[in-house]
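One structure, as structure tokens, below. Some questions next.
With one protein chain held back, the other chains of the complex are shown just where they sit.
By written order: A, B and C. Residues from 1 in each chain.
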């Protein structure tokens, strides 16, 4: 990471970038409130650091020996002086003072279903509408989402999503599962989601990043925190730092029956926040797989410091084609949001004085 | 499980117990507000259920096919009509409306250290004083607690603990690590703790249970919820139902460095509460191993529905002989307790109306 | 699964397929030594089984309630009477009597490097040449394989691979990491590999399957066996059953430093073989990440019943750009192959008489 002097000129910055490219690396130029910092993308050991230290306009050359440099707090502090940054999606701020609620059906099933749920989650106080169109499924024999019906059906479902978003003034988000879906999805949504199963798919990450839209990346259920952040870096390496991280549970360990689908690793929320300036949210629906645990685990996530929640909602959960047992109703969502807001106030006010 | 009629006589109950013993099983007689219920300890398949159904005073014979019958909600509901029960330790109620805070040093190091910390945690609002005397340690080359110095040193440390408890009006708890320590520890403490590493030690569980004192049992870091409850049943099978369950993290999964010592499985709190009438508390200190995460994870635990917390406290954490990096100060404890109480209020009030 | 009579006509088969499509499912027609069987791809519950049972030429309609029907032993037995099937790659048989050895460099670095290693592994007795061109890497800052240099560089490396294969009479295999690479890779290789990190990528699986070439699918390190087989079904659902399964270790559990990169789950080899007719091989290189364990774990894999091994080889391991610490030399490979062949003989001869 190359920290420029506060009075470094455009030419000096360009010169450093040019030198970096000579060594086969890419440059991530971050202009901030404090100063300009240039991150290196690629193998830093190929760079003669001494050579860069004496280039005009360079204040300091600093080796960062973690695999997630560009999303590290050290990086944002050096050019913005900030430990946490806010992602803006329309008028919504993710990572700000208030928790953000993303809600909607697991899978979009029909226009009527989507509109009805959109209306419900809006009334309940949600900020962003979710709806799955390309569903990642464990079994090829299960319903794969409307997107599986071909280009036309996928586009129609995406149009419903946008229409619902516009009607109820909710930015929209949906998941892309494969590279061939990226262009299409990017046209319709405000945030592109990459699901847990695709977290390791660096080609998909890179391609989504290039769209320049905010990205929501879920942690894979077999990934340690270091891996999660290392793969997030693939998005940042394309110059896209509008990334929302999402904890959604890791694989259960131990014998006997599972009482929850995954193990929700809530301590990862503050642990990740100490490492990166990106906001972290939590998905209690997939983590627990149980409607009757959503209220408790939503409250717990906000208390742990999460910047928001992603929750699956259906007006009649038992009817849902996918994940029926984990969806809650709009009324229940309202209770969750009310409780979470009050908890957030407690946590924020106490933390200021506290640890 | 044999449910007696409400007007069943003592003789009829005694007769059923006698019959049970004939088949090589033990009987757990629970007299409640509703009626008397007799749980079976042992292999139920050996029992001719039809025979019992027609004994005088018997209302119903019900097969319970989970390995933790005596601690199940179904059991408590049948004789008390209650889903959750409160454990009383002096005037303290664990599992009641207010969260209970157990705090103190990881290891008792000296009388002065203990007294100073006891005073600190009392002022901060804690209810019960903890202090380790027999320390389970991964390495034989590490400090093993004052209890390792022999009977005399162990007894001296236990006396300090009791003295500190009496002086600051705090019931006291310490861990027993081996069977030979049980009699001694039971003389001095109000609650006997069985640590995570000993959760599978059924001989220790049985012996501790027989002391008739409240028991705090921690979940082993390699144990699923079903195993945790199955081993808890060993305590209940001795007729001792004053058991506090404690979640303290499970083994991390995945590659790369660990950001927390264990993975705190907070969803296990409400999941366990759906299964048993016993209260569940959380130990964020061992789970995270990081001072800077205690505040967040304490708040999260209470928000998840925990009945209390067990937190390691030291007036000067860096000085502590054991687990220095995870202990907080009494002042920090106060902030934790204040925030947790406020969160508990939110959760309790919202939940009544909510899911 | 619809089992046709042995004398069922082409028309009758076509009629059943037509009916299946009416219900929105796809048909997998398997013509075998015994009879023709038609597998259903999609949600079987939508099918009125009674209706199909009386169609002309139908012998039996059987519900299979596992998510991996088309690759199950039950399926192959019904039309071929075989529990295990052999995948042919040129003259090489995977799943036959002799273990198959796939060997080569972790990453292709240059033509000279590849040729030298190809010669070495051929002499050592290997059957198939591997060489990574699109490398999945945890860090964006690491070497990503020659494929990362763009279309031209990727194609050049693929040409080297084919040339090396032809020169030393070794079929070749390389990994595709993303959907956009599939067409290109399929032109050059004999087997297409899907790596562990992409196991959950159903779009990639589907696209690779459609190429009609043999596929090697590695188990994800966070996947249970049921998930592994369920995702394999995505390939089979495209009519491609030439699939080689590969165990390469699952995420380590527990605290303290890791002595092996992953935990090689060798019992999964016979456990999987009881479920499916597809051959299972083992990759000890990625599983252990340690050169000094390759010999032992290769022997163990063959003893466990694996149909082959995939091993990383370099003439000078310390020079390798990727995974230097886990590659062995051609000479060491020869010792591994010799030992494995002898062990295979023991296991095969004893098993016939044994359990």
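Assume contacts are C-beta pairs under 8 Å (C-beta built on N, C-alpha and C of every residue); 3 or more make two chains touch, one makes a residue touch a chain.
Owing to the predicted nature of the structure, the values given are computational and were not obtained by experimental measurement.
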Touch partners, limited to displayed chains, of the chain removed from view: A, B, C
Residue in contact with the excluded chain [from B:222, B:239 or B:256]: B:222
Sole contact to the chain not displayed, among B:174, B:198, B:260 or B:276: B:198
Touch criterion as defined above, residue of A:122, A:261 or A:342 at the omitted chain: A:261
Option from C:82, C:303 or C:321 whose C-beta touches the chain left out: C:303
Interface with the undisplayed chain - residues on chain B: 40-44, 67, 69, 136-143, 177-181, 197-198, 200-204, 207, 220-223, 227, 230-231, 233-234, 237, 251, 253
Residue numbers in chain C that touch the chain omitted from display: 222-227, 230, 250-260, 263-272, 274-275, 287-288, 290-297, 299-305, 328, 332, 335-336, 338-339, 342-343, 346-347, 350-351, 353-355
Interface with the undisplayed chain - residues on chain A: 221-222, 251-255, 258, 261-262
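The rule is simple: only the chains that are shown with their structure count from here on.
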Taking each chain's C-alpha mean as its centre, the one farthest from chain C: B
Equivalent interface positions on chain A and chain B, same or different at half: same
Between chain B and chain C, centroid-to-centroid distance (C-alpha), Å: 48
Whole-Å gap between the CA centroids of chain A and chain B: 37
Residue numbers of chain A (touch at least two other chains): 222-223, 227, 230, 251, 253
